[in-house]
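What follows is a set of notes on a single structure, which appears directly below.
Excluded from the complex is one protein chain; the other protein chains are retained at their positions.
Let's look at chain A:
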Amino acid sequence: MTSSEESRKSAFMNLPVRPFIGVILALTMAAATAAEPDADSELRALDQATQNLKLEMLDLEAELTDLEQDINYPAPRRWTVFFTVDPAMTDFTLDAVELSVDGTVVARHRYSDQERSALSDQGAQQLFIAGIDPGPHRVRVRFEGQWDGQPYRREQRFTVDKPEGPRLLELRLAPEVTVDNAGRNNGGPGLIARSYDDLP
């Protein structure tokens, strides 16, 4: 063994405990993403508890929403109006809608791009909910927008006969079919009103 080798060896032998192993362990642990076994099972249990609590909160909120609706709009008088757009209604950009019932404006809405997109994607907007007496009611709907790049405004009136019990009215914007003398379809956007029994 050369003197150089001896000195190297003695240098190594004189080292204290090699605490840097602690650093290596810490590095390895930092690289690993999993927690220790005990902590891991506790983490999973906590995750489950969190999920359960979120579900309970959701269930409770749904119950309160339902209860509030039942109290504020009891089923016998409840009347909900939904606004929908037919998928074929591609060349009309809806800007705003106004709903009047029995001569009183009860809802006005101006649409954002996101809302227009949601409507064209088969979504239904709840335009109005109220408790109304059974019997005939006058409904007037005004809507406006751009049809083929031109301003378009229209008003339509319906008479709705509401029986006892919860009811829905769907106001659906759809292209009307109107054929001119040359056989071309000149139909513009129009509303179709349909009434259904609501869920109890």
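Things to note:
Following the convention adopted for this analysis, a contact is a pair of C-beta atoms (placed from the backbone, for glycine too) under 8 Å apart; a residue touches a chain by one contact, two chains touch by 3 or more; residues count from 1.
Just so it is clear, contacts and distances are computed from a predicted model.
This figure omits one chain of the complex; the name its UniProt record holds, of "Tetratricopeptide repeat protein", "Aspartate carbamoyltransferase", "Sugar ABC transporter permease" or "NADH:ubiquinone oxidoreductase, subunit RnfA", is "Tetratricopeptide repeat protein". Taking the complete complex into account, residues 4, 7-12, 14-24, 26-27, 30-31, 33-36, 39-40, 42-44, 46-47, 49-51, 53-58, 60-65, 67-68, 70-71, 74, 82, 84, 86, 88, 112, 114-115, 117-119, 121-126, 147, 150-163, 167-170, 172, 174-178, 180, 186-188, 190-199 of chain A touch the chain not shown.
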